[in-house]
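Below is one structure. I have some questions about it.
The complex appears here without one of its protein chains, the remainder shown in place.
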Amino acid sequence: MSEYLKNIVETATSVFEGMSITFSHLFRKPVTIQYPDKTERPLTEMIPDRFRGFLKVDMEICTACLACMNDCPIDCIIIKTKKDETSATKERVLTQFDIDEAKCMYCGLCTEPCPTGAIHFTKEFERATEDINDLVFKFVPEGQVIVPYKAPKKEAASGGGGALDEAEAEETADA
Amino acid sequence: MQKLADLLIQKIPALQPVPVDFVYLGVQVVFALVMLMAFVAPFAGIVSWVERRIAARMMDRVGPNRVGPQGFFQWIADGIKSILKEDIIPTAADPILFRLAPYLVFAGMFAAFVTIPFSSGLIIADLNVGIFYLIAVTSIVVVGILMAGWASNNKYSLLGGMRSAAQIVSYEIPAGLAILVVVFLTGSLSIQDIIKGQGAYPWQWYLFDNPFMPVAFLSLFISSLAEGNRTPFDIPEAESELVSGYSTEYSGMRFVFFYFEEWANLYLIAAVGTALFLGGWQIPPEVKTWASALGGVVGFTLPHALEFATFFLKSAVIVFIIIWIRWTLPRIRVDQLMSLCWKYLTPFGFAASLGVAVWMVVFPQGVMSVRYALCAGAATIVLYFFYRVAYQVWYSRQPIHVNPFV
Amino acid sequence: MELNTEEMLLNMGPQHPSTHGVIRFVVKTDGEVMSAAVPDIGYLHRSIEKIAEKATYNGFMPWTDRVDYLAAMNCNVAYAMAVEKIAGIEISRRAEYLRVIAMELNRIISHLLAVGSLGMDIGAYTPFVHALREREKANDLIEELCGQRLTYNYARIGGVIYDMTPNWDAKVLAFLEQFEPLLNEFDRLLTDAKILKKRLGGVGVVTAEEAINYNLVGPNLRGSGVKWDLRKDMPYSVYPELDFEVPVGTGEAGVLGDCFDRYNVRMKEMRESVKILRQCFERIPAGEYQVKVPKKIRPPAGDVYVRTESTRGDLGVYLVSDGSDKACRVKFRCGSFNAMSIVEKISRGMMVADLIAFIASLDIVAPEIDR
Partner (left out) sequence: MTLEQIQKKLAEFYKGIAIELIEGVKHPVTQAQTGDSCLVVPADKIKDICKTLKTIEQFSFDCLSNLTAVDRKDRFEVVYHLFSYKHRHSLTLKAVLPRDDSAHIETVEGVWSCANWLEREVYDLFGIKFDNHSDLRRIMLPDDWIGHPLRKDYKEEEDYHGISTTRPPLLS
């Protein structure tokens, strides 16, 4: 009999307690961020700096060292260079730099070895496209050719070297 | 209803030759149509919006606020959407029963609104067996649900249908017993008489008439929750187990009929509770005399309007409590559901009816001191509850924010 | 006429609201009571272990997030520690502390989802959304640290990739400050609810011997009363310097080792993680966060078995290297795999609703089972 009464009393008190908690929630501010149109602060402010959005390559400072292409675990970066017969010094030029952002898993292994931080993440993620081929970003415009960036000697000395400096370089490019 | 019909006959001479009974019938049918179309259907829709907003605020969310001002027309949008949706009938389903089930569920629910009063005069049919008719009609819903569960030829629906049949049938007993207790006090089955037997002030309500009445009210409330398939008894369509029970195979407007029934049922549970225990549409006599003394059309309509307002307010409070329970408590298992019904609610029902019978023999006129004591008890519980809510708000150390339309 | 009542074969899954991922249960029931619930796994099998043989040691790190995406940090660190042990790489103390901070924050995130979804599976929707609200705040903190909310890819062989952002520790401490009262409120709303105690008490009882025999680990093992936590009993990283208790099931809502115990152990473990985080922020030394590691790591040919305490228990990484820059074999031994293997034995004679509560209390995650 006492078990019977204990059940009733316990149910009553725990329901009472639970109800008071949910009722108290009526006096709290909802936490929903009403993306996309009613967000209090502009979107880019709410996204942290290290956010790994779409990849972007800053072609001015890309030295075509192919470090990112080799380090990508799923090979979604393709860089093609060729000898440039027209110019006198016959140095290499970039003819193709494609990143398949549909296959990319945004792991960030390509941004680490980049000596000059050319390849880095942006805060942009809203890019739904009808055709999946639109998600292949071509950073060398069709038909044109880009001359890779040669860091001046003084800077080059400090630019190279092990993981720590690259992370530093990458850090600065990112912040 | 008679006064309204007689008024109509004097005003419109063309109605003179028509036999009087046909005119009464015509007025009742028209009033029923108007009441269903203008009050119950929109009420079910608005309650769906209110429930989603309350649920959202209890979960620190916002809830629908895009369609219309603060999302008020969300339910119209849902209605139109579901009408436009493709209405799939599974090939292996039993064609006739599958199509018939929602209408049975719908009819069972709407037929019950015939005896629900709105004010002293406004009632479709003041049957002298009002409350008995109401219990009988709502069990047609069980047939509809079973039919839906069986006809959709899907294992989950079958399980859902079986569970809901067992649940609704077995919870008729405690509900009936609780209503029996009220009928003891009034001596009549008609809902208008039950309400007339109570007064406007809380100590005149049946709820505080004697110490057994709160027990009867709680057991009626819990068992009508179970009959309405509301949490913590929403086992037939337990999303997490049976995907959505008997309404799994339904789509489009047929699916909405089931949910329409559930939200309309909310008002039915609240109306029965208010009419039987909380003094229905009773307003203080002074207010009534003052209102009718205003004379003319206003004098005729104002008392009824005030009566309807009190009835609707009390029902709205109960509807809020039902919604609020749904978003607080977890679901109980089927065997616990059965043991709750047979081991707890039914014994309470018998004890309450025995107690009230003895009470009425010992104190034919009832004891005012007991009524005041019960009123005071209820008041302290409510006060302690609001103290507890204040403690929760303080304990969570979150800023207080009251504006519901954020 | 004898009524033939043959058993109904119910197909629960692979797409079902409460199987926590893509798992199928072939359930034989007559009415409510089940005679057997045979799990059928493999729907999420991506053969991560085959990819490990093709990707280099450094390149395989993003896949370790996908082994158990609710505890990505724990898998990252387990794999990184395995490679560091076989290659003999010592990492700096600051990196160790950064890893422990990220792992404990990850444990809170994962337990919040486990506890919340258990509430939702037995019908209480509000506590689930409260748990998710807190989880989102913690996710924001981790996103600020490493850039992603789910697949962190934060650990590297030789340390971690980033240091803390300037006042990140202040933000985490502020989060912990407002997290504890809300956790207590969640406790009062769900744990003390009599209906929950009735639904979980005495359901799915796993005795200590069965737990060890089926090699259940983590909260599932501690729920059955075995006081075993790798962070305490086989300490690694900087855990010896941190003091925290190991909560164990007590059988307060029925029998020792039932669903309620496993659930309650997770609730208490979150409080321990908060304590650990606070101590870590006090003790974290300055210094570099990543040791200089050769570009192509070529560990000597041998094998190593490293065990760490993930949110779902003892996550073992068995790494076999053959001297080349690609692993010869990597095997993740995960807690959910064995937890799922015990379902068939315990679920005999249970009701359908209990099976759902039992699966939720085991906190299994489909990717970890199928890898």
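We call the chains A, B and C, going by the order they appear; numbering starts again at 1 in every chain.
Basically, contacts are C-beta pairs under 8 Å (C-beta built on N, C-alpha and C of every residue); 3 or more make two chains touch, one makes a residue touch a chain.
Since the model is a prediction, treat every value here as computed from it, not as a measurement.
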Neighbouring shown chains of the undisplayed chain, as defined at the top: A, C
Given A:K82, A:K103 or A:R127, the one touching the chain that is not displayed: A:K103
Residue among C:N213, C:T250 or C:S324 touching the omitted chain: C:N213
Candidate in contact with the missing chain, chosen from A:M46, A:C65, A:V136 or A:A151: A:V136
Missing-chain contacts mapped onto subunit A: 76, 78, 98, 100, 102-103, 132-133, 135-136
Subunit C residues that touch the omitted chain in the full complex: 41-42, 45, 47, 49-50, 53, 85-88, 212-215, 226, 228, 233-234, 299-305, 307, 314, 316, 318, 320, 328-329, 331, 333, 337-338, 340-341, 345, 370
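In the analysis below, only the chains that are shown with their structure count from here on.
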Centre-of-Cα separation between subunit C and subunit B, whole angstrom: 45
Intercentroid distance (Cα basis), subunit B paired with subunit A, Å: 54
Chain centre separation in whole Å, for subunit C relative to subunit A (CA means): 26
Multi-partner residues of subunit A (at least 2 other chains): 15, 17-18, 21-22, 25, 31
Contacts with two or more other chains, residues of subunit B listed in rising order: 58-61, 327-329, 392, 396
Subunit B - residues contacting subunit C, complex: 55, 58-61, 155-156, 159, 162, 231-232, 234-235, 238-243, 327-336, 392, 395-397
Interfacial residue positions of subunit C with respect to subunit A in the complex: 55-56, 58-63, 126, 133, 136, 140, 143-148, 151, 153, 158, 161-162, 165, 185, 188-189, 192-195, 288, 290, 292-293, 295
Subunit C to subunit B touching residues, read off their complex: 8, 10-11, 16-18, 31-32, 119-126, 129-130, 133, 178, 181-182, 184-185, 189-190, 193, 195-196, 198-199, 351-354, 356
